[in-house]
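Heads up, the thing below is written out as structure tokens.
Removed from the display is one protein chain of the complex; every other protein chain stays in position.
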Amino acid sequence: MSVATSADAGARDLSVEIPPRRGNRRRWTSYILPTYSWLVIVYLLIPIAFMVLYSFNQSSSRLPQVNYKWEGFTTRWYQQWNGIPGLADAFFLSIKLALATTVVAAILGTLLALALVKYRFRGKAVTEQTLFTNIAAPEIVLGASLLGFFITLNLPLGFTTLLLAHVMFSIAYVTITVRARLSGYDMNVEWAAQDLGATPWVTFWKVTMPLIYPGIMAGALLAFALSIDDFVTSSFVAGNSTTFPLWVYAAIRVGIPPQVFVFGTVIFTVGVVVAAMNLVSQGRRKRRDEAARRKAEEAPEENVIDIESEFNVAVR
Amino acid sequence: MERHLPTDLPGVEAPPPRRSKGRRQKGAYILGAPAILWLVVLFIVPMITMVSLSLSTCDPITLACQNTWHFAEFRQVVQQYHTQLLRAIVYAGVATVIDLAIAFPLAYWIAFYGGRKKNFFLLMLLVPFFVSFVIRTTAWQFLLADQGPILQPLKSIGLLPENYHVLATWIAVVAGLAYNYLPFTALPLYVALERIDRHVVEAAGDLYSNRRSVFMRVIFPLAIPGIFAAFLLTFVPAAGDFVNASILGGTNTTVIGQIIRSAFLDNSDYPAASALSAILMAAMLIGIFLYAKVLGSRTIEEYI
Partner (left out) sequence: MTDDPIIDPSLLRGLTQSRFTRRDLFRYAGVAGGALGLSAFLAACGTKGVATGSGGAGKPNANMGDAAWWGQQTLHKTLDFDNWPYYMDIGPNNSHPSLDEFTKKTGIKVNYTENIQDNPSYWNQHIFPQLSHGQSQGHDIIVLTNNDYPLGYMLNFGWAIPLDHGSMPNFDKYASKLVTNPSYDPGNTYTMAWQSGYTLIAYNTKYIKDEITTVDVLWDPKYKGKIGMFGNASELGCLGLLAIGKDPATSTPADWTAAAAKLQEQKPLVRSYYDQDYIKALKSEDTWISMAWSGDIFQAGIQGYDTLKTAVPQEGVMFWTDNMLMPYTASNPKDAMTYMDYVYDPKVQAVIEDYNNYVCPVPSSKGIIGTELHDPAVANSPLVFPNAAMVAAAKPYYQWKNTQDLKTWNDTFQPIYLG
């Protein structure tokens, strides 16, 4: 029975090879669960499939609206992607905003999660209750209060206020996700690292980060999804700028133009491409690590102790 | 969490002496300060405004509001809207249970057997939600229409009565909630399951004779913090949601989120809207607290 040791400090591969059991186990893990998982993904993609399909739908109406009757295939809307005034700007604004929110919220949320897990400090319980209240707060009143607040401070409404608001409601999600990852971990490993001579900085990057990295990634993804899709709070604090959800919601009254589906398809495709690239790079990394390990095993014994892999063994 | 190693065993040294308490706390403040500051300024202050508004009376002519400690507002809005409040909680609860049921096997599989494809699956879980909710809901409206591509075939082969409809019922609302909040359930579950040490699972497999015991006695208890976080991140926002009910719902599916929106926007009744929001949040807090107690678990703070 082999134990896989991952030498990369990034995503730790905890898929220990469990010896193949017969019968039930095999059926569950090799067939039922994977099929189920793919079915769930397909279910999630049903409306997306509709959107992608109808972004290619011909529309004979002279009004720029999505046609819900299938009339024929066309790539016209992709060629005229910029054909609706304001839509492309709204789209790019949303992307910019979501990226900025994700970065800021991921950093702040992770730091807060670390503080909550590692320390006992005065005000800790209040902080936790605040996080909970933040998730529970209905957006309408929160958005309105925020608007009044910004106006009282004479802050011009726009990208800045949008960013302030978006980070505000994203931090809690990142913190909770990272914390779920860390809950129960023995943080003595950090002291173990420092005993072995690592500076706090090295400790953070080589010991703490690999532990929390999946949590941060999950939290960041949540923050991105929250920000790019936010409607209620944004409608209060956007001022005269328009985000993509705001634009689309406004257009729903008469009918959304096909270019909306085009942008939706684009962002979906980009996401899928990133996922696929990640998959490929993971495969490449694994092959690289295995090659390196094989090389190290064949080399003579005067190997320098690799602190990194030592820690990985220790923390597992 | 610290463990005290038995120091009488050879080769084990006592852990290094704790640093002074003051210095420990300082680390917490440095790490947590940016986030806490952000939340205090941009969340706590508006929240206090909201609570203050809920106790205010507003002049109907000038729309100016003054805090008059008008606690009767709470009783009044609960009396008027308790149906919608309960509905919101029930719909959110059902949707959350559905999501937990759907997401758990999925998260389990990705965490334990995903291997290299883990991040790929996670991204595929989330990517549909980068597309605007308006687009998603429009798509569902089209797909679930009475004569639409899903119901029509079922009707023509006689599986469903001719006048059956899904839209404009509570089923559509709950289905919409379940669909739109699934990633909020799946991700915390995945995160918690992923960190379970495989060797613990293996050891349990050696100790217990069947897989079910391994699951019920080892994996599931270790996953409880994740289940709790998933429940929280799904149920709580779902209870305040108004979009699904307004687009997919019908005549008797109004939820508290719609009431709050109407009170605020249509009636300019800021005290009522604020009071309802405060009550909703309080109901969440109490509910989660009780839930944690029932689970026999530690304080709610451990899971947040």
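Every chain is named by a letter (A and B) in the order it is written, and numbering of its residues begins at 1.
Operating definition for what follows: a residue touches a chain if its C-beta (ideal position, glycine included) is under 8 Å from a C-beta of that chain, and two chains touch if they have at least 3 such contacts.
Only a predicted model underlies this, so the values are computations on that prediction, with no experimental measurement involved.
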Worksheet, complete the sentence: Sole touch to the unshown chain from B:Leu85, B:Ile98 or B:Leu167: residue B:Leu167
Worksheet entry | Contact residue for the chain not shown (choose from B:Leu37, B:Ala64 or B:Met216) | B:Ala64
Worksheet item: Since one chain has been left out of the picture, which residues of chain B touch it in the full complex?
Response: 46, 48-53, 55-56, 58-69, 83-84, 138, 141-142, 145-148, 163, 165, 167-168, 246-247, 249-252, 254, 258-259, 262, 264-268, 270, 296, 298-299
Worksheet item: Touching the missing chain, which residues of chain A?
Response: 60-65, 67-69, 82-86, 125-126, 144-145, 147-149, 151-152, 154, 235-236, 239-240, 242, 249-255
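To be clear about the criterion, only the chains that are shown with their structure count from here on.
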Response to the item:
Distance between the CA centroids of chain A and chain B (whole Å) is 17
Practice prompt. Mind listing the chain A positions that touch chain B in their complex?
Written response: 11, 13-16, 18, 24-25, 29, 33-34, 36-37, 40-41, 44-48, 50-51, 68, 107-109, 111-112, 114-116, 118-125, 127-142, 144-146, 148-149, 164-165, 167-168, 171-173, 175-177, 179-181, 183-188, 191, 195, 214-215, 217-218, 221-222, 224-225, 228-229, 231, 244-245, 248-249, 252, 256, 260-261, 264, 267-268, 271-272, 274-276, 278-279, 282-283, 286, 316
Discussion item. Applying the document's contact rule, which stretches of chain B touch chain A when the two form their complex?
Written reply: 1-3, 15-16, 24-25, 27-29, 31-32, 34-36, 38-39, 42-47, 49-50, 53, 102-103, 105-106, 108-110, 112-140, 142-143, 179, 182-184, 187-188, 190-192, 194-195, 197-199, 202, 205, 211, 225-226, 229, 232-233, 236-237, 239-240, 243, 257, 260-261, 264-265, 270, 273-274, 276-277, 280-281, 284-285, 288, 300-304
